[in-house]
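Rather than the whole complex, this shows some of its chains in their spots.
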Amino acid sequence: MTQNTLTATMLLSCPDQRGLVSHISQFIFERGGNIIDLDEHVDEIDKVFFIRVAWDMGEFSVPAGRLNEEFQPLTKKFNAKWSIKLSSDKRRIAVFVSKHAHCLQEILWRHGLGEFNAEIALIISNHPDLGYLAERYKIPYHVFPVTKDNKIEQEEKELELVSRANIDTIVLARYMQVLSPKFVESSKHRILNIHHSFLPAFAGADPYKQAFDRGVKIVGATCHYVTNVLDDGPIIEQDIIRITHKDSLDDLIRKGRDLERLVLARGLRLHLQDRILVDGRKTVVFD
Amino acid sequence: MTQNTLTATMLLSCPDQRGLVSHISQFIFERGGNIIDLDEHVDEIDKVFFIRVAWDMGEFSVPAGRLNEEFQPLTKKFNAKWSIKLSSDKRRIAVFVSKHAHCLQEILWRHGLGEFNAEIALIISNHPDLGYLAERYKIPYHVFPVTKDNKIEQEEKELELVSRANIDTIVLARYMQVLSPKFVESSKHRILNIHHSFLPAFAGADPYKQAFDRGVKIVGATCHYVTNVLDDGPIIEQDIIRITHKDSLDDLIRKGRDLERLVLARGLRLHLQDRILVDGRKTVVFD
Amino acid sequence: MTQNTLTATMLLSCPDQRGLVSHISQFIFERGGNIIDLDEHVDEIDKVFFIRVAWDMGEFSVPAGRLNEEFQPLTKKFNAKWSIKLSSDKRRIAVFVSKHAHCLQEILWRHGLGEFNAEIALIISNHPDLGYLAERYKIPYHVFPVTKDNKIEQEEKELELVSRANIDTIVLARYMQVLSPKFVESSKHRILNIHHSFLPAFAGADPYKQAFDRGVKIVGATCHYVTNVLDDGPIIEQDIIRITHKDSLDDLIRKGRDLERLVLARGLRLHLQDRILVDGRKTVVFD
C-alpha cells in the first residue's frame, strides 16, 4: 500500500458471536471503504472475538471526524471494546530512560528512518546522563532525580508532564524505576517495557546475572505492557540469542543489548501500527 | 476449534476489487455459516486478491454436495480461481522416495500422530530399500526401477498408478529422479519437494557438498512446489541451521537431515490444511 | 577424522594453574599420541580449568588398558577430576519412558543411523504402552508399574536392573516419575532429562499449559543432567520455537514435540562424545 493514502484502522474485541466478520466488513463496504487488511482471531477458551481491519478512507462516505460516532451503534450491539485510528494521527510518545543509552539510541535512530509513525514528544529520566542524545535529536529531556523520599512527588510531576504533553504511548527504554499503580493505571496498555530476559524466566533485578549463574544456553529479551505486577504484563514480543560457557557476564550484557534493541523496536512498531489487542494476560498480535 | 465439527475451507484468488471481503463473508453468513477463520492478502504489484476463509458447516443451509454449485456465480463474477475443501475430505497422498529413509520415516510417524488430515495411499520408489518402512506402517510400496532407457515407460506406469489410486498430493521425500514435464503438469501445485539447501543457493545435485566447499556458516532446507524448472518452483517453507568450520561434510548431512524432516513436514501440513495459494513464482501462506 | 581410528578422549578439570595445556599436551606427545582435538576453558570466577583432549592411539606407547594408571601421577599433581574414554568403548544406555513415544522413537531412529556411539541396552517404563517400539528395534523392555505405595520398591528393582546391565548413561525420555535422591546419586551426571520448557521458566508439571496461560511468544525445551532439585540440574542444551496467539495448547504440544526430540538428541550426542564437563550448576560444552 502506498504510504500517502489516508487509512483507518479499527481494533475491536467482543464476545464471540455469529456474523461478526460479515457485519463489520459490510458496514465498511457500504460506506465506500475499501478493506486493505483484515485479520481476526477467536479465543476459543474465553469465547472472545478479536479483529483488526484497515480500510482506505479515500472514498469513505463518513468524514474522519465522525468515525467514532458512526461506528458507535454497531459496536454497542456487539458489546465491544474498540478504537479507530487514522494513519494521519501521529501518536505522541514519551521515552523513559535511566543511564543505558542503547534502547533510546535505537528508537531515535529508527524514528529518524521513518520506522515509527509517531512523534517522540519528550524524554524523561531520573539521571542527566543521556541528555546528549536528546539534544542530538532535538527532543526535550526532563530530569526527575528519584530518591526513596521523593519518589511519589517526582512521579506526580512526570505524570503531569505526560498529561500536559498529550502523550499517548510511554516507552520504558531500560528505565530502572518501578512505576506506581496510579501511574500504570493512567495509561493502561499504553506503557511498553523491555525486560532483558525471556520472561517469565529471570523476572526482577539483574536478569543477566541470574542467567549467568543458572548456566542457561540461551538468553532473551521481552517487550511487554506494564501492569502492576512486576515483569508480568501481557507479552508483546520476545527473542533470544544462544550463549555458551565461554560467555562472561559482560558478554551476556553485550549480546543482550542487541536483543533488547531489536525486541523493543519491534514491539513498539507493532503497538504504533495498532496491531496489538490485549486478551487478559496475553496479547493478540496481528503482524 | 474442536476437531470434530465439519468445516469448509475456501481458497480463492482473483483480480483485486472493492468489496471482496465483504461480499464473500456476507455470502457465507447469509447461508448460516459461522466464519471461524479468515485471512486475506493483496499482491499490491500485480493487484491480485487472495483469501482463505473457513466456516462451520453445522447450520449451513447449503449441503456439502452442492457447495461448488452454490459458489459458482459469485466466483464467476470475481473472475476467480478457487476451491472448497471439507474437513471430512481426507486428501490421498503418494510419497515418492529413493534410498534415504528420514523424510519418509518422519511423514509416517507424524501421520500416525494425526498431524496430517490425509491418507497416505501409497509409496513409490525407484529402489526396494525402504520397503520395510512401508510394511511397518502397512502402506502399499511400489518399486519402479529407473534406468536411462526405461525412464519414460516407468513414469507412465507411476502416473497410471497415481491416477488410479485417486492421488491428490504427491510428496517427493528425497526422491532422486527428475519428473517429466508431463508428470509435473498432471499435478500442478500438488507435488511438493524437499530440497536440502536454502534455495536459490545450491540448487541441483549435492547441495551439502556445494555448501561445504563454499564455506557457508548456515545450511538450509526448502520445501517447494515442483515446476518444470529444477528447484525453481514456488517456495512454501524454508529453515536453516548454523554450522562451523568444525563440521565435516558428514556433519552437514547429519544436521541437514533434521532440517529436511521438519521443513517438509511443515510444508506438507500447510498444504493439507489448504493454507497455500500460489502467486506466480511465489506462495501466499496463511499460517 | 576417519571413524575407524582408535582415539582416546580425556576430560579433566582442576584448579587453574600455569602450564596445564603445555603439560598435558606434552605428556601425550611424548608417548606418541597425535592430538586431534583440544579445547579448554577457564572459569575465571571460580578459577577452575577444564580441558577436553582427544588423541590418536595408533602409535601411542601406552596400551589402552594402562591409560588410567599412566595418567594417574599427572592428574594427581593437578588435583584433577578426570576420565579417559576410548572410541571403541560403547557406552551402555538405559532409556526411561512413560507413554509419550516421540523422544524414544527419535533416539532409536538416530541410533539406527549411527549417530550415537553407544548401545541401547534396555528400556524401562512405568507403562506397557511403548513396548511395540522396543520390540521393533529388538531392545529389552521392562515395565515397572509405579503407585504411591510401591514407588520405592519398584525403583529398587530398576536400580538393580540398571546395575546388573552395566548401564553407564540413563536417558529420561519424557519419563513422568521423579527419581529418588538415592537413584540420582547412583549415577551423578550420567542421567539426562528432557524438560519441555526453556528452563528455568515453567519448571515442574505441565509446562506447555503454563506457557499457554502466560502468553509467551516463544516455547522451548531443555536437556539437563538430573539432580535432586526438580528441573534444576546443569543445563546441557536448549532450543526454542516461536508461537503466536493462533497456537492452541495442542499446537504448543505438537510444536514442542519437535523441539524435545532435537534437543534431547543433541544433548545425548554431546554426552556420549564426552563433550560435557559439569561446572557446579553449569556445564562446559566443548562442541
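Lettered A, B and C in written order, each chain numbered from 1.
Rule of thumb we're sticking to: a residue touches a chain if its C-beta (ideal position, glycine included) is under 8 Å from a C-beta of that chain, and two chains touch if they have at least 3 such contacts.
Quick caveat, the model's predicted, so the values are computed rather than measured.
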{"item": "Homomeric assembly size (copies in this file), of which only 3 appear in place", "value": "4"}
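Methods note: only the chains that are shown with their structure count from here on.
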{"item": "Relative to subunit C, chain with the most remote C-alpha centre", "value": "A"}
{"item": "Distance from subunit B to subunit A - Cα centre to Cα centre, in angstrom", "value": "37"}
{"item": "Distance from subunit C to subunit A - Cα centre to Cα centre, in angstrom", "value": "42"}
{"item": "Multi-partner residues of subunit C (each touching 2 or more other chains)", "value": "246"}
{"item": "Residue ranges of subunit C in contact with subunit A within the complex", "value": "41, 44, 198-202, 213-218, 220, 234-240, 244-246, 248, 279-285"}
{"item": "Sites on subunit A touched by subunit B in the complex", "value": "1, 18-23, 25-26, 28-30, 34-40, 42, 44"}
{"item": "Partner subunit C, residues of subunit B touching it in the complex", "value": "102, 105, 109, 113, 115, 136, 246, 254, 257-258, 262, 287"}
